[in-house]
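Missing here is one protein chain; the remaining ones are kept as they sit in the complex.
Going by the order they are written in, the chains are A and B; count residues from 1 in each one.
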Amino acid sequence: MHRDRFYTKPGLWLATAFSMLSLGLAAPASAADPVKIGCALPLSGGSATVGNQTRVGAQIAVNQVNANGGIKALGGAPLEIVFADTQSKADVGVTETERLITRENVAVICGSFNSAVTFPATEVAERYKTPWIVVGAVKDEITERNFKYIFRINNKATFDAREQIDAMDLLGQESGKKPKTIAMLYEGSDWGRSHAGNVKKIAAERGYDIVVDEAAPPNQVDFSNQLLKIRAAAPDAIIVALYTPDHLLFTRQMMEQRLDAPFGIHSVGGGMEDPAFYKALPQAAVDYAFVQEDWQIDKIKTTQDPLMLDANKKMEEELGYGLSAYGAQGYSSVYVIADALERAGSADREKLRDAIAQTDIKDGPALITGYLGIKFDEQGQNTFANGVISQNLGGERRTIWPAQSRSADVKPVWPVPGWSER
Amino acid sequence: MDFFILSFAVTNGLLLGGIYGGVALGLSLIFGVLRVVNFAHGSFLMLSLYISFWLWSIFGLDPYLSALINIPAMFMLGFAVQALIISPLIKRESALVVEPLSALLLTAGIFLVLDNAALMAFGPDVRAVQTSYYMPSLMLGGIPVNSQRLIGAVAAVIVAAALSWWLRTSHLGRSIRATAQNRDAAAMSGINVPFVYAVTFGIGCGILGLFGALMSTFIPISPSIGLSFGIKSFIVVVLGGLGSIPGCIIGGIVIGVFEAVASQFVTATSAAIGSLALFVLILIFRPAGIMGRA
Partner (left out) sequence: MNTKTIPLERKDVEKTTSLPLRPSSLVAVVVLGVLALVPALVSDSFFIHSLIMILFFAYMSTAWNFVCGYVGQLSLGHTMFSGAGGYCSVLLFTQLGVSPWIGMIFGGFLAAFLSVLIGLPTFRLKGPYFTLTMIACAEILRIWVENTNDFYGIPLKGAEGLVVPSMGDDVWAFQFTSKIPYFYIILIMLAVAIFATRLMERSKLGYCLKAIRGDRDAAEALGINPTRYTTLAFAISAFMTALGGSFYAQFFRYINPERNMGLELSIDMAVMSIIGGQGTVLGPLLGAAILVPIAEAARGTLGGSFLGLHLVIYGLALIACVLYFPKGVIHPLGRFFSRLFGLKETRG
């Protein structure tokens, strides 16, 4: 707890004084030059919602850092964030990365949600020896290429799938009741399909039966066909990986058709981690739903950190809803960069890279996502990355997994009541 | 496959197919008269969905009532788009070689502008109308039938019937049909062709205004929703025969039922491939569609 105080204002002043001392008195003339951070995100096209929330989250973090005196180790240099639109296309993402590095001369880049963009774009960054903090992209291979400049704070895809099954196992142990059959419905592009593949593998190991395995074709405007298929197979639980529009439609139609799954809906984020999703549905449609996401949804309720509370408020002012998984990840990545800049004492890419590699964050705003810590392995993967699984209970999403993050007053409902009993 | 599931699938397919048909009516009408393939058709639907959403969200207007504002608004928009943007092209092309392709490109440009202007104006968030009353699903022998969808499908049939009747009997309707048959002859017999074109385009969009209002009760709205319905509409219209009004509804139902039943046997993605393949085969072997005259 006392560690938190480091981030309050007096603490910051202390830190400033300290870092000035450590720099000696020779503050370079250009010390107050802003440090440029590049941020490549899908700001138009299908994933624009996500990109936009991440953008706002990152911008809030930058504003906070600057309001609190910038980067102390650099004589109070402010951060300047340059956003680039990848349009969710690999070639545009690569071109924009090239531009951020060579034209905008950014010290470090964060982004860019879509694995299909992040994968080739990070390679460009590696070639230019520019550090890249991966935000949102879960493709396993991104941090399995022996790259030196690529770091990922969030989960790998396999972790997401494993956590969902872990939660089922945990709830099964606690109550003695366990689903046997699982239906999977997922969006037909990279993210959904790779998640489904991982679930299939892990479910088989743990003794669950996959009875429905359906990808949603692109541009679908109706889910009654898939819902009917699920009804015919009568699975115990449904694992869903859909983006917001599809997820919304699916959830709505599931309510309209009164389709029961005794062990509930298990969403791996996508739609169900998007605040816009909840604004567009009646509460009854999302009661008891389980969501796995890189963000501890009740964090804002439990935290005392003024920065996080402020971030939540700013987000609400800007977008009409509080922090989301996407906003939190953008926010967190900027604080990871700020932390590394403080330790590097330089905006030099090489030094910054080394500082990021030695990151060891145990608390503070960078952990807004609900991770237990941030520390990278030699491949750049955060070893403390973990998702959080929440259940929608009485109109609130409360953490139920991992067990140590679950509040004492939270009692998961398992199995979930059918539509007729609600 | 058991009978219950199959009849459930057919019911779903009929409802959805009817709605597909209703949405495609405007596309078919505009093509039939102007010979313009309106690539921006889905974008107009997206706009009308937003109109109903905002009327509900700001003024609390019931989505069904919002049709009263939505239809005239969309009519005027369509009228203006035709009169201001597309008509110069048609005028020019009557002098040169007729190239319906540039019209297609023009509407592709409109599609880009509308979809992204909506993204700028409304933001990328998905929105949905939540009606204060909860319309219960009707039970049809154990099959829950969503009433909003049923209303949409029935409306499609009614609009199609009314439109055909109006085109046959009214003065303006007959002018439209005359212009569709032969633009120059119509012009010579005193029909104001540019006006007829603008009205037709307006009607095509006005129908979307109605369906925007009806569908806003059950479809989540985002700036990119248009393309999904646009592509579906093309398939429906080609299936039914470009320009044929009853063909449109039949095409919609065929594709709706086909996808619903097929996806019970194969994955939904294979069903989607199947419906695209069906579309290609129909174009090759029966280009006039099921109902069109060859």
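One rule holds for everything that comes next: a contact is a pair of C-beta atoms (placed from the backbone, for glycine too) under 8 Å apart; a residue touches a chain by one contact, two chains touch by 3 or more.
Since the structure is predicted, the reported quantities are computational estimates derived from the model, not experimental observations.
Seen in the complete assembly, the chain not on display touches A, B. Of the listed positions A:141, A:209, A:316 or A:377, the one in contact with the omitted chain in the full complex is A:141. Considering the whole complex, the residue from A:179, A:217 or A:235 that touches the absent chain is A:217. Only one residue in the set A:36, A:89, A:148 or A:351 touches the chain that does not appear here, and it is A:89. Think of the hidden chain as still there; on subunit B it touches residues 31, 37, 85, 88-89, 92, 99-102, 104-106, 108-113, 115-117, 119-120, 123-124, 223, 231, 234-235, 238, 242, 267, 269-270, 272-273, 276-277, 279-280, 283-284, 287. In the full complex, subunit A contacts the hidden chain through residues 43-44, 48, 52, 55, 82-85, 87, 89-92, 94-96, 98-99, 101-103, 116, 119-120, 123, 127, 139, 141, 188-190, 192-194, 197, 215, 217-218.
In the analysis below, only the chains that are shown with their structure count from here on.
Residues of subunit B that touch subunit A in their complex: 2, 5, 8-9, 12, 15-16, 116, 119, 123-128, 130, 134, 137, 144, 146, 218-220, 222-225, 227-229, 231-232, 259-260, 263-264, 267-269, 271-272. If you check the complex, the residues on subunit A that touch subunit B are 44-46, 48-49, 51-52, 188, 213-217, 219-222, 224-226, 228-229, 231-232, 244-245, 248-249, 252-253, 256-258, 274, 276-277, 279-282, 319.
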